[in-house]
Structure formats: structure tokens, C-alpha cells
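Heads up, one of the protein chains got dropped from this complex, but the rest are sitting where they should.
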Amino acid sequence: MNGLLDPLPWLILLPLAWASLAFLLGPGRGGRLALAGLAGQLALALWLARRLIEGGPVSHAVGGWGAPLGIDLYADGLSAVMLLLTQAVALPLAFYARAYFAQGAGQFWPLAGFLLAAMNALFLAADLFNLYVTLELLGLAAVGLVALGGGAEPSRAALRYLVVSLAASGAYLLGVALIYGSYGTVAIAPLTPLIAAQAPLAVGLAAGLMLLGLVAKSALFPFHFWLPPAHGGAPAPVSALLSALVVKAAFYLILRLWLGPFAPLTADWGWLPALAGAGAILWGSWQALRTPRLKQLVAWSTVAQLGYLFLIFPLFGLKEPALQAGTLQAVAHGLAKAAMFAAAGILLKATGRDAVDGLAGVAGRLPLTLFAFGLAGVTLMGLPPSAGFLAKWLLIDAALEQGLWPLVAIVLAGGLLAAAYVFRVLRQAFLLAPEAQQFHPVPRRLEWAAFGLAAASVLLGLRGVELMALLGIGVAP
Amino acid sequence: MSPNEALPLAVLLSSLLPGLIIFALPESWVGTRTTLNLAGALAKLVLVGLLLAGVAAGQDYGFRHAVLPGVELVFKADALALLFVTLSTVLWLFTTFYAIGYLEDAPHRSRFFGFFSLCVTATMGIAMAGNLFTFFVFYELLTLATFPLVVHRGTPQAMRGGTVYLAYTLGGGALLLTGIVWLHALAGTADFAHGGYLAALPPRAAGQLQFAFLLLIAGVGVKAALVPLHGWLPQAMVAPAPVSALLHAVAVVKAGAFGIVRIVYEVYGVEFAQSLELLTPLAVAAAITIVWGSWRALFQDDLKKRLAYSTVSQVSYIALGVALFGPIGTIGGLVHLVHQGIMKITLFFCAGNYAETLGVHKVSELNGAGRRMPLTSVAFSVAAFGMIGVAPTAGYVSKWYLGEGALAADMSWVVAVLWTSSLLNAAYFLPILYRLWFRPQPAGWPAEHIPARGWRETGWLLLMPPLFTALAVLVAGLFAEADWSPLAWAKLIAEREYLQ
Amino acid sequence: MSAGLLYALAGVLLFALGLGGIVLLRHALRRILAFNVMGSGAFLVLVGLAQRDGGADPVPQAMVLTGIVVAVAATALALALLRRLPEDRP
Partner (left out) sequence: MNLLLDGLLVLALLWSAWRALASPDLARAVVLFIVFGLLMALAWARLNAPDIALAEAAIGAGLTGALLLDALGRLQPGTGAPAPESPAQPPANRAGRRWTGSVALVAGLLAAALAYALFQLPAPTVRLPEQVAANMAASGVDHPVTAVLLNFRGYDTLLEVAVLLIALIGLLTLGPAAGRPAAPGPANPLLKALARLLVPLMILSAGYLLWAGAHRPGGAFQAGALLAAAAVLLHLAQLLPAWASPGRLLRLGLAGGFLIFLGVAAALLAEGALLTYPPAQAGGLILLIEAGLTVSLGLILAGLFLLFAGAEERP
């Protein structure tokens, strides 16, 4: 089939193109270019989804050489859902960023462009070493974005994030080296049948190193320490991009490896990520309840919500429902967290302070922003009618189906803790504003972008059938 | 989208759409907002009328919407649903009038009426839910929509009340969710059905079903204010009067009671529940709540708090009616669902008028209010007599059937409970009536506010609603035997629940 | 024990040394050195293991080339960030 009409390569080439052109145009420029590019990418993602539904998984041999020698791009239901999430979150955030960076965005557009290109490349990659290069591109772009704010504190947070990211990539790379040494190839498709349950020790160590590296990149408890300063200190559109999307990429990879090539090795290790997930939920929520700063609260909420994603690993006895629960939680959290960080950015701009108790009277002055924050909160709490609720429903259903009661208890406790820290903010906002409080005007477009994302996460709660149908494609029973 | 599917959806949308539009309305557009509110309320009234006619004629209305593979939002406007829908629709109309008058020039009215409409939509959804999943979706939506109303005033006390309200309701929600998903795991996705759908499960699941029942009732019991879970109701009285009237007297607590009815009759099936010995503990819990609520009401000097504890006790009559195995007890419980609503909303309207016009919040300050505000006090007295269960009022009818039902189910100790609670009702209502009518007016009222236009007593928008609902209390009592009365409708439902 | 395997062993030791360095060392510049040592170790394992029984294998060599360029890019960014930190607590 003629390569020009294949959405897979274009999903990677398009963001790379507009990112480098934005760089050419100079600092602060490239906003409109980005919007056009992102709209195109969303169309491509939708087109890919339709092709998957019609014809099943799609693969694209780069250079025409085919798997072991060349590198393949592969898209199944899971990658199509993640691609849709990435473009669906990036487009409104681009609108938001254009209005947010009123006085010139520095290198935001090229950095964001390369970040999104790396995300798309990662969701489509089917080669372990290619994934290493994509992870590095993603990590460096993310570090550049974190340091965008300038100043000592963001730079320190960015450096710590970079060091953790590089150490994790090093571990991942050693894993790839061991896999190549053992089997002579790093392409996932030919590798999967080769790895048997009683594979040599080197392969087991490789799997451990790679998964551990990815867990550090996805900021799962106890590797979460770098996330709150990095995401909390960065400008709002950057925090939204990082919390909603970047940490999901590492989670996606863990899922891909856990269910794919390393499935025989990881069969009965599901309890470990679930334990770490439970720790993340409890510790993240506890910190979110205590931090005085608004954006830190939202960042700690990311640490907690990530815990949910890892609760599905012991449930892979029944692969389909567990995968649905995890993916829906990732999509719901992606939309809601982007909306919440966007709303937090607006509140910070309006009140001039990054403090939770500085929000009194916001309900009166910025109703749309608070409504967006509230709706995003509803999704994070997993309350109906949001997509977060559907994910929670599927997770509890799968857990009860397999009799894992402690999992149910953790999910419920997490929901209540999320309610505690979301309403901690809403309670402040509903208080009457003290006279001294004056609000700086905020462009309306910012509010509508945040509201759009939050509404999407709720509306998805009413109609998840198509998404689940798309997800099911290519997932071996 | 056949008419049988479109009608229930239209009932839902008739409050959702105006609500969403009102959210977007700027504060100053008072005219548009009022017309939208009233148009929505009247449209819903007409639609519900059509539904009532259709259901009475044996039509069934409902529609399904797939949310996830194997999980659906199901709506079914059956007889039981319409009992609650009609009650809410009528009272929402009156409360809208009342709220427009009450919040004459208050701030944030767009936000208020937006969430107000959302609450009613949630109540409609709860009533017409066709399976436990849909019920839970709207049950939690009601919590989310009521929180901004409870904290509407924005004062620190309102915040405390709101926080307590959330803690209870979200906690209850978590328990309910666990119970629902557990049943979903055991029995798959099944719709509500006359006689329940759990009877077919193998006997070894009985223990799990009992535990699941406990979770469900605990979850729903929070909103139905069963004793250990009722703490939020008195705290939520910090909300403005229309919120206390419609929500804490009708929508929210009735949602809990309605949940108990659905679970016992259409999930477990009353015979299966009896065989699992679930009804007696429910009856005991209801009885304890009835007596405890009335007892606590005795000592409340704050008028709205006293009414709140009275609600705690009265709502459990419904749970008691459900727990009395037999059609008569069921009729008593179901009809009380309507009667308690009309009576309690009248009381809250009057309490609101006293507070708004005279600045009176305490029972001790009510001396001589009868002379100063005669019409409001007449309405208050009629409703108070209804609560005690005096002859011609609606309250008498429901207590009569509950008593008969208790005897039919040979649970005679329930009759004793009914008598004690009636005595307690008298004990905390009669002193108020005595103060209203037989005590001289004080020199000056705490915060008298004589409305510019309208009768001297208070604005007509604040006066008409309690009078109408007081009239309804009398009509429901006197014309109980008429075929369009709530009692007749309750009999129709009981017939369908037990006949199969 | 072929030359490839020997260098792979050296790579493993360097990797462990680098990983320990990243975790233990306090100064940011030292951590960057540790990261580079770790990276070199992983590259040695990649090529050494692939060539443990004779013949040069161009595929891992191309990968290591890519890896070296990526490592220098990361090091440059890390050092640029290091410049932004106040002198007293790098």
C-alpha cells in the first residue's frame, strides 16, 4: 500500500516537521504552526483508529527491510487509544499555551513539538532499542520544558529529573544489551515467541532492569520524588503536558513489555507493582492533603493517581477487563489532570499566589475555571458521571471477579482521599472573598480550554463503548 | 427513538437543559432566568402528566444507553418511579416560586438555580433508574449537585456543614458502590424486576448476598438518614431555606428511602429478602431511627434543626413500611413517601418565612407569630397536625396503613413504636403551635422586614407555596380514597409488586 | 573466554560502578560523570556480548554510535542546567 497514505509514519513526521520549523521561526513563534500540526495529528489518529477497527493491527516496515534487520512501526488497539489521548489532550493545551504565554513562549513550541513526536513514536515503536532513543528524546524534551520557567528552583528540579531519567535509561539500555546478547535481535515481534518461561538468568535480569527503569520514569512510588518539584514548578501548560501525557508513556511501555515479550517471566509478579501502586495512592494523597501550594497539590495528585494504573497488574489473569480498566483510567486521568493543571494555572495567574488558601472568592469571580477544576476533580475522585468512575467500576469489578478484596479497599480509599484534597480546594474557592483580594483579568480562551478538557473527561463517562471496542483490537486473549 | 423512549428522556432534559443554560446566564438576566426556570418546571409537569396517564393505562416507558460493553444506563418509568417523579416535579415547581421570592437580590443566583436544576435532574434519574448502575450514577450526581447549594452562603459554618455532608455521603457512596459491583460480579448486569433478580442465585451465595445487602442499605441509608448515618442532616440545615425545603425534606432523603424500596422489592424481591431474614433487622433499624429522631427533636431549640430531626424520624417510616412483609405495610410506606414530602416541605417553607420576614430562627422566639403571620402559621399548623397523624390529614392515612400492615405482618411491637413516635411528634410540635397562637407577640421582632409590595405578611411568592402544599396535605388526607390520589397510586404499585 | 566476553564483564562492572555513583555522589557534576561511566558500561556489554564468539557485528556498533551521541546531548543539557544552580549547593 503506498506509504504516502499510511497514517503511521505521518503521525511521527508531522510533529517533527512543525517542531523544527517552529525552531526555525525563532523563539516565541510557531503557535499557529503547532495548532495546524496538532489538528492534522488528531485527524491522523482518528483515521488510524478507523483503519484499525476495519482491518485489525497495522504495521509499517521502515526502510522496507522487515523486523529483525530493519525497524517496524506497529499499531494495535492500545497504541491507537494512547495516540488519540495524546493528540486530544495536546490540541486544547496548545490553545491554552498560546493564550498563557502572552509575552512570548521562548522555545516552548519546538520543545513541545519534539515531545509530542517522541510520544507518537513511542506508541508506534516495535523495537526495543528504538524505544530507548524515543525515551531519551522524550526525557530531554521534558527536561527542557521543566526548565522553561527559568530560575534556580525549576533548574534544580529539572536537573534532578534529568539525572533520574538518565539513570533509568541506562538501566533500560543494559536490559536491551542483554536481550540482544541473548537472542541476537531487539525487535519485539520476533522476540516474543523466543522468550520462554524458563529463559536464561540474563533475560530475567534484563526484564527486571528494563521494567525498573521504566517504573522510575513513570514516577511510581518510591521513585516519585522527582515529580512534584518538576511538575509543580513548571509553567501550567508544561505541567499539564507532563502530568497528563509523559508519565503515561512510561506506563504504556511497562504494559506493552509486561503483556508482550516478558509475559512468561512476569506471570506471577503482579503483586509488586500493585503494592507500589497502593503506596503511591496513600502517600501521594497524604502529601496532597498537606502541601500549602496549589500546583504542588495537583502534582502530588498525579503521584497518587498513577498508583491506580499499577493496581491492574495482579488482575492479568483475565487480561481483557484489566486492560480496559487500566487504559480507561489512563485516558480519564490524562484529560482530567490536563484540565486541573490548566485551571490551577488560571487561578495562579488571577490570584497572583500559588497558595490553596489564597483562593477565597474564586467561585464568584472565575466560575468557569472553578467548574472546570470541579469536573476534573469529579473524574479524579472516580465519581459518576465521569470516565474516572467507569475506570473505577471496571477495576473493582475485575478485582471482585478474582476475589482480590484488598485491591477494592485501596481503590475506595483512594477515591475518598482524592475527594478530600479536591474538596479542600473547592471549599476554599466557595468561601466569600476578603475585600483586600483583587483578581487580575484572565483571557477567556484559557478558561474555555480548561473547561473543554474537563467536560471531555466527564462526557467520556457517558459513552465508553467505542473506545473499548478500539482497545480490544490486537490484544491477544 | 419511539415516543415511549422519548418521554422519559424529555422528563430528564426538561430540567437538565434549562439548568445548563442558566449556568451560562450572567447574573443580571433575572427575567430570562425566571422564565427558563418556570418553563422547565411546567414542561416537566406536563410530561409527567402524560407519563402518569400512560403508565396507568399499562404502557411502559424507558430507554437504554450503552456506556461500556456489558454496562448500560437504563431508564424505566414504571409505577414506582412515577410516584417519586410526580412528588419531585410538583414540589420543584412550588420550590422554584419560593426560591425566586426568597433569593430576591442575593448574589450568585445563576449558580444556585443551575445546581438546583441539576439536583432535580439527578432526582429524576434516581427515580427512573432501571438498574443499580444507573441508580448509582444519579445517586452520586445528587451528592455533587447538592454540595454547592449547601455551601451557597460561603460562610465558614456553611463550609463545616458542607464538609460533614460530604464525608457522610461520599463514604456511603463508596459502600454502595462496593455492594453494587459485588452484586454485578455475582449476578451479572440485570435490570430491576418485580420480585427481584437475585432469587435465582445458588443457595451458597446467601451469605455473600446478606453482606452485600448490608453494604447496599448502609450506602443508601446515609441519605435515608438511618440512625448511625444521620449526622449530616442537622448540619446541612445551614443551607438556605429553599435548599432545606426541597432537598433535605424531599429530594435527598427520599432518594435514600426510594433506594431502600428499589433494593428490597426489585433487586432482592421481598419474598427472597424475607427468606434471608433481611427484613426484620431493617425494621428494627427503622424503628430505632423513628424513636431516636423524635427524641432528639424534643431538645432542639433551633426550628430548622428540630424539623431536621423530625425528618430523620419520619423518613424511617418508609423504611419501616418496606420492612413490614405484606401489601398493606408496603402501601403505608409508599404513600408516606409522598405524604411526608408534602408535609415536611410546608414546614420548611413556613420556617423559611419566619426567618426571612421576622428574623426568627429559634422556637423560643416564635411567641405570637400566629397573629403576626396568620396564613403562614395556619399552613404550619396543618402540616404539624399531619406529622402527628391527626385524623383528616395525609399523615393519618399513612400511619393508619402502617399500623394495619404491622398487624397483618404480626409485628405488633411496630404498632407500639408508631404510637410512641406519634406521642413524641405531638410533644415537639404542639408547644410550637401553642407559642404561635396562644402567646402574646413580643415587643419587637429580631429582624422584621416588611415587604414593599404584596400582603403585609410577606411577599406572595413566599406565601403561596406553603398554602398550596398545606392544602395538598388536607386534600391527600380527605380524598385518599379517590382514584387519582397518592394512596390509590401506592395501591397500584403494591399490587404489581406482590401479584406475580 | 573471548575478548568480547571480557569487555562485556568490564561493562557490567562499569555499569554497577556508575549506578552506585549516581545514587551515592552528592555533587551534580560527579553524578554526570557517573552517568557517563554507566553509559559506557552498557555500551561495552552491548557490543561485547554480541561479539562474544568472534565476528564484528555492525548492528550493535551502530546502536552504540547512536548511544554515544545521545549521551553527549544529555551531558551537555545537564551541564547547562548545572550552570544555572547557585554555586553554594550545586
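Read from first to last, the chains carry the letters A, B and C; within each, the first residue is number 1.
Keep this in mind: contacts are C-beta pairs under 8 Å (C-beta built on N, C-alpha and C of every residue); 3 or more make two chains touch, one makes a residue touch a chain.
None of these values were measured; they are calculated from a predicted model.
K.L.:
With touch as defined up top, name the shown chains that contact the chain not shown.
P.N.:
Per the contact definition above, the missing chain touches A, C.
K.L.:
Touch as defined at the start, partner being the missing chain; which of A:A61, A:L282, A:A355 or A:A413 qualifies?
P.N.:
Within the whole complex, the residue contacting the unshown chain is A:A61.
K.L.:
Would you mind spotting which of A:L24, A:A43, A:A267 or A:L289 touches the chain that isn't drawn?
P.N.:
Final answer for the missing-chain contact: A:L24.
K.L.:
Determine which one of A:L93, A:A147, A:A280 or A:L471 touches the chain that has been left out.
P.N.:
Within the whole complex, the residue contacting the unshown chain is A:A147.
K.L.:
Please give every residue of subunit C in contact with the chain that is not shown.
P.N.:
Against the left-out chain, subunit C lists 1, 3-10, 12-21, 23-27, 29-30, 32-34, 36-37, 40, 43-44, 47-53, 55-59, 61-66, 68-77, 79-84, 86-87, 90.
K.L.:
Tell me where the left-out chain touches subunit A, residue by residue.
P.N.:
Those residues of subunit A that touch the unshown chain are 2-4, 6, 9, 13, 16-17, 20, 23-24, 26-27, 60-65, 68-71, 73, 106-107, 110-111, 114, 117-118, 121, 129-130, 133-134, 136-137, 140-141, 143-144, 147-148, 150, 155, 174, 178, 181-185, 190, 194, 200-202, 205.
Note that in this section only the chains that are shown with their structure count from here on.
K.L.:
When you take the mean of every protein CA atom shown, which chain's own CA mean is nearest to it?
P.N.:
Of all chains shown, the one whose C-alpha centre lies nearest the global C-alpha mean is A.
K.L.:
At what distance in angstrom does the C-alpha mean of subunit C lie from that of subunit B?
P.N.:
Those two chain centres are 69 Å apart.
K.L.:
Spell out the residues on subunit C that touch subunit A in their complex, using ranges where they run on.
P.N.:
Within the complex, subunit C contacts subunit A at residues 8, 11, 15, 18-19, 22-23, 28, 31-32, 35, 38-39, 41-43, 45-46, 49-50, 52, 59-60, 63, 66-67, 70, 73-74, 77-78, 81-82, 84-86.
K.L.:
Can you list the subunit A residues touching subunit C in their complex?
P.N.:
129, 132-133, 136, 139-140, 143-144, 147, 152, 155-156, 158-159, 162-163, 166-167, 170-171, 173-174, 176-178, 180-181, 184
K.L.:
Using the touch rule from the top, collect the residues of subunit B that touch subunit A in their complex.
P.N.:
23, 65-69, 71, 73, 107-108, 111, 133, 136-138, 140-141, 143-144, 147-148, 151, 154-156, 158-159, 162-163, 166, 170-171, 173-174, 177-178, 181-182, 184-185
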